[in-house]
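Supplied in structure tokens, the structure appears directly below.
Selected chains from the complex are presented in situ; the others are not included.
Just so it is clear, A and B label the chains in written order, and each chain counts residues from 1 on its own.
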Amino acid sequence: MAKNDMSVKEELDQYYEELKKQNLGPLWYDLGHMVTKEPVHDVEPYLWKWKTIREYVLKAGKLLEPGKDAERRVVYLQNPSLLKRGLVGYGTHTLYAGIQLLLPGESAPSHHHSQSAIRFVIEGDGAYTAVNGEKTYMERGDMILTPAWTWHEHKHEGTEPMFWLDGLDVGLVKTMAASFFEPYEEETYPMEAPENYSTKQFSMGAFKKLNESKEPGYPSPIFGYKFDRVKYLLDEMTEADNDPYDGYAIEYINPTTGGSADSRIGTMMQKLKSGQQTKAHRHVHSAIFHVLEGSGYTVINGEKFEWEKGDFFILPPWSLHEHVNTGESDVFLFSFNDKPVMEKLDLEYSEVYEDNDGHQIVEKVFVPEN
Amino acid sequence: MAKNDMSVKEELDQYYEELKKQNLGPLWYDLGHMVTKEPVHDVEPYLWKWKTIREYVLKAGKLLEPGKDAERRVVYLQNPSLLKRGLVGYGTHTLYAGIQLLLPGESAPSHHHSQSAIRFVIEGDGAYTAVNGEKTYMERGDMILTPAWTWHEHKHEGTEPMFWLDGLDVGLVKTMAASFFEPYEEETYPMEAPENYSTKQFSMGAFKKLNESKEPGYPSPIFGYKFDRVKYLLDEMTEADNDPYDGYAIEYINPTTGGSADSRIGTMMQKLKSGQQTKAHRHVHSAIFHVLEGSGYTVINGEKFEWEKGDFFILPPWSLHEHVNTGESDVFLFSFNDKPVMEKLDLEYSEVYEDNDGHQIVEKVFVPEN
């Protein structure tokens, strides 16, 4: 480049302008935005109080009738950091969380879609989720799978309102331009299998029925994952099982593969003993948390999010986080995440925080906007 | 062939003689023995009474001290059909069954070998089997793995004599010329893992600990398979699970692969309700049966073998068989087999008996030689 700097600049500017007209771009200019040294994203942490959510969901119960006014009566979390940019608001860039209410006697009609979904029961019992015609009865703390493309519906045969979390990978499927949806031709898919069949089948990991296939496959042969078993397993854990970053933690699996129960949405239950505090780490995958039991706080990128039973909060991708149980009894934190997606795509990566004995300095305390 | 028949025969005879001298053979002559239309073998069915076995094993307990007079104090089944041909006598061409006695306070020193082994507890409790330093306590009806090449030892900390079945693939490994054996340099392999650890780890098929690997692998992460769980699963079965040839049956599995618990020795527990009778079928794999509970009989190739609690009997390869529970209570039949070997080698094949509504004509009743 022999010319003087001024003329070079001018020449370049003119070049860039022409390039743009041709719908071409100079990589050397944009590389830094395309291929960043570390993940760059818009997702910020946020927290919702159960009290507020519950109130608004109940109000919807009075205003709307599912099947008539709404396919499903659900209030969903709108992470304001996603809203700001004019995007449809979800929990994270990939994950959606809604809170569904079903009143005694009500039902939600059968449909299926390319999104994967999990349910987590917050309050009540007596309702069932039917997946491809197999009913699974739902009790508080249970996790129920309705995997992508399975026909699913809900019906409440109990006497009190039922609340549950719907976790879907709406953001992922939208970004991938891969959404398909179809209502079932009738209100209800034919019921064929015995009730809770899948839960009973594989109740014992060390045995199989003579004619039972154990070939790896999707979806998981289990649809209902009972909380009493999760609790039993967590309570049986010893200090050796206590993970420094996640405490006592179990993942829900597909017993035929050993992998995540749903093939795209990861699900985890963590237990923290009274006073327990984890160390900080971060990972590419994002998550949405629900507090099943107990109270405490989570520090995310230096900001403190205080929570109690029923609350929800967002863990953005590549964000430092640590949990603390400030109560007298055990904390049970349920969460769902996009880890299986990141792992399938070989994009998962994690890092521990080493300064300050693994604990972040709290620089800010989150206050719900209201 | 223009010559007269006589000279052709002479010429051929001479040719065969010369061929033999050259250590060559005419296939057209021997093909029928080499490649048979159906399996041909020497293994015949047989049955041993528990009363007899127990008496002789106990006598050995008086005559011999394990560790001093014997590496292990075991009396093994000698199938007379295998003995006749001057072969070392085993249960079948591939499988061996021994009955081991351990008296209170005794131990059997640590060793390992290329043979796979399973144990099945017949009487007593309070002893443990340690596999690579992990103790599994043994109770009646439990199945314990000591997979090929794992260091294993036994010790009795209880107060009554303990009897258990040792099932090994001695015949297979001998035929394959692949036997290796080594005693451990000391009496005992270092004990490291918590007791019964493997049994507890994978107690629930639908969940895993956060840091627990579920990668398919051998050996099974479980060494002890508890009878109470087997019984629970069998008792939960519905009529839909009742197999016409095997009744209510479960197989012991390696939860990381979904395949057989031991990679070469298959293990199965069958339950027959009072009065239940299965239909006849046959398969390439052979098996050795032990009657855990109940009484009845098995018809094998038209011969009736009557059995009661504790008895052992042989099912040869490719032999028609059906079972009958003639007692008032449930029958529990434990068996081990070479099915995983036949499946790995793609040699397994089975056939159901269709005549006479699936039931053989009993032509003979077996009477133990004594």
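To be clear about the criterion, a contact is a pair of C-beta atoms (placed from the backbone, for glycine too) under 8 Å apart; a residue touches a chain by one contact, two chains touch by 3 or more.
Model, not experiment: these values are computed from the prediction.
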Entire complex copy count, 2 subunits given: 4
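We take it that only the chains that are shown with their structure count from here on.
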Residue numbers on subunit A that touch subunit B, as the complex places them: 194, 200, 202-211, 214-216, 222, 225, 229-230, 232-233, 236-238, 241, 243, 246, 249-253, 255-259, 261, 268
